[in-house]
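The complex is shown incomplete by one protein chain, all other protein chains being positioned as in the whole.
Naming follows writing order (A and B), and every chain is counted from residue 1.
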Amino acid sequence: MSEKMILIPVRTTEQGTALNKGKLQEAYMLETSMVDVNTDDMERLGLQEGDKVRLSNEVGEVIVTCRGKKPDDLPQGLLAIPYGPPTTHLMDSETYGSGMPVSKHMEVVIEKVIV
Amino acid sequence: MSENTRTIKNAVCTFCGCVCDDMELTVDLDEHRITKAKNACILGRSWFSEHVIEDRPIAAIGGKEVSFEEAVEESAQILTKAKFPIIYGLSEASVEAQREAVAIADYMRGSIDSTSSVCHGPTGMAFQGVGESTTTLGEVKNRADLVIFWGCNPAEAHPRLFTRYAVTTKGMFIPRGKKDRTVVLVDPRKTASAPVANIHIRPKPATDFEMIWALRALIKGKKVNASIEKVTGVPLETLQDLAERMKNCNFGVVFFGMGLTMGRGRYFNTGALFSMVTDLNEYTHFVVKPARGHGNVTGADQVLTWQTGYPFGVNFNLGYPRFNPGEFTAVDNLARDGADAAMFIASDPASNFPKAAVEQMKRIPVISLDTRRSVTSELAYVVFSTSAWGLNEHGTAYRMDDIPITLRPAFESPYPSDVVILSAIKNRVFELNIDKRSIGMSARSDIGKATLHASM
Partner (left out) sequence: MVSATRIVNGKVYDPINNIDGVIRDICIEDGRIVESVPDSATRIEAQGMVIMPGGVDIHCHIAGPKVNAGRKLMPEDHRKDPYPGTAVTRSGSGGIVPSTFTTGYRYATMGYTTAMEAAVPPLSARHTLEELHDTPVIDKGFYVLLANNIFLQNLIKEGRQEEFQQAVAWWMNATRAYTPKLVNPGGDEPWKGKRNTNVHDIDEKVDGISPRQIIEAFVIAADKMNLPHPAHIHCNNLGHSGNYRTTLETMRTAGDKRLHIAHIQFNCYGGEVGKQPASKAAEIIEYINQHPNITCDVGQVMFGNALSMTADAPLAYMLRGINKNKWVNADTECESGCGIVPFTYQGHVYTHTLQWAIGLELFLLTENPWQVILSTDHPNGGSFMNYPKLIRLLMDRGFRRQEIARVNQKAIAKTMISDLDREYSLYEIAIITRAGPARALGLKNKGHLGPGADADITIHDEMEDKEMMFNAPRYVLKSGVHIIADHEFREDHTGRLLHITPEYDQKIEEVIQPFFESYYSVQFENYPIDKSYMHDNEVISTGST
């Protein structure tokens, strides 16, 4: 099952501290390959904590790990991912004359990766 | 840990734009590392503790270790031979290094851009359009009785913004700290910053512009249709309440972040916010402050502005600075297959630029200057290892409120500073490009030219 959702890259403390350890280190790689998903959405999509999910759009796709967030913390239909290399695979380079690619509110399709 | 330590008081943390200058660092002089950072937040503590001297060559070309001089020569040659070379980064570098970088761009007649363009670049564009009522952080501490955080998450990005500058801290007219302030958070998510807020407004994502525009109308006493709730997800009464609070406070401030600049609205969002704050000054004193990010990105704006007239996205192809976001900004330059060589200074665009831009980085010669390995340094052709600014080197960093702070280095690094490297490249680029800079194209004043014709 797949669904269209809005992806927002966000700052997290873990991403910030892992950054200082080094971007090629495991802690950073791990933190930036997590995606926060509303637990109601997870249930509907048949997702479990720690499941691999594929996020894709017309630019590209990336596989990240699902992390549940209470519905009160993260509204339905919204995905939050720590800033990092995986988001670049989904980011369009069109900046509409601003220099800034749309890096928040990216439309992506989320689906469970069947191993 | 060895016995051989020293303490540095009033040291400066350059991790985020708060640039807190009250660090008390304990330095292990034998191990060349900081073992304790008193007063630092969680991000600052890791910034200080994780910085150790890595074992890397000072310079490498194509993966092979080379001398400093060889790497400088190769870099200067690459930048000179290229038709549209770009320099990008600068946020984790001192003002002194930034000044050298702009000089290189001028001499090589290429482009220069800072991480501003993918951060608060749209804020700079809004500033150019409508201006801004703003303040230093101390005035927030002393006076702000209404503090709004809009599309930013200081708890995880600027932790001490709350404790040192804007919320819990006590000030001249805010004797009881947080008790004397009303704190509002505007964010669709219940972030780690939510607990500090008295009021949390949760609009639908990407409806900030609509919400700000409705607030502008309400502030001016205009009627707003209740259907605004359908658009923004925020009830009209909530907006009315916020508008009244803003008009009736003594000193209001809005901090805002990427939530406004990175979405579709970009400079429309920030321009609307600046305009709203300007409107509010009809009723009370109101200011706005971008919660700016990494280290000295604010300084990059300052240096580029004073040396070229423009804050980011500057190009020197014609022998003088031109500014055009969307053309001379790094993402666009790379993604349209424009840049044919690149120098990345203290930043890691390969880990956060759009895929098309990263693909171009892999096709062209890249020069990288960084304190440690990164996704960008891995794909670079010429790699310089630098000492860490602030930790190993003197210099200046601008806080998010444009206040310059002098850095107090803690220990020595075996690697050269970015200033030393850039200065060497600059001198060589100048020599290689001297024929482009003719005496004939004299810098007479425009009116002076008329004079000369008349006198000849």
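One rule holds for everything that comes next: contacts are C-beta pairs under 8 Å (C-beta built on N, C-alpha and C of every residue); 3 or more make two chains touch, one makes a residue touch a chain.
Since the model is a prediction, treat every value here as computed from it, not as a measurement.
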For the chain not depicted, the shown chains it touches: B
Option touching the unshown chain, where B:L29, B:I58 or B:V130 are the choices: B:V130
Chain not shown: contacting residue from B:D28, B:D106, B:E156 or B:D348: B:D106
Footprint left on chain B by the chain that the document does not show: 9-10, 12, 21-22, 95, 99, 103, 106, 124, 127-139, 141-143, 164-165, 171-173, 250-251, 278, 281, 283-285, 287, 301-302, 305-311, 316, 318-323, 394, 396, 398, 402-406, 434, 437-439, 441-448, 450-452, 454-455
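One rule holds in what follows: only the chains that are shown with their structure count from here on.
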Chain B to chain A touching residues, read off their complex: 15, 42-43, 46-47, 49-51, 113, 117-118, 121-122, 125, 153, 155-157, 159, 188-192, 202, 205-206, 258-259, 261-264, 266-267, 312-313, 325-327, 329-332, 334-335, 348, 350-358, 372-375, 378
Of all residues in chain A, those that touch chain B in their complex: 6, 8-13, 16-17, 20-24, 59-60, 72-75, 78, 80, 83-85, 87-89, 91-93, 95-105
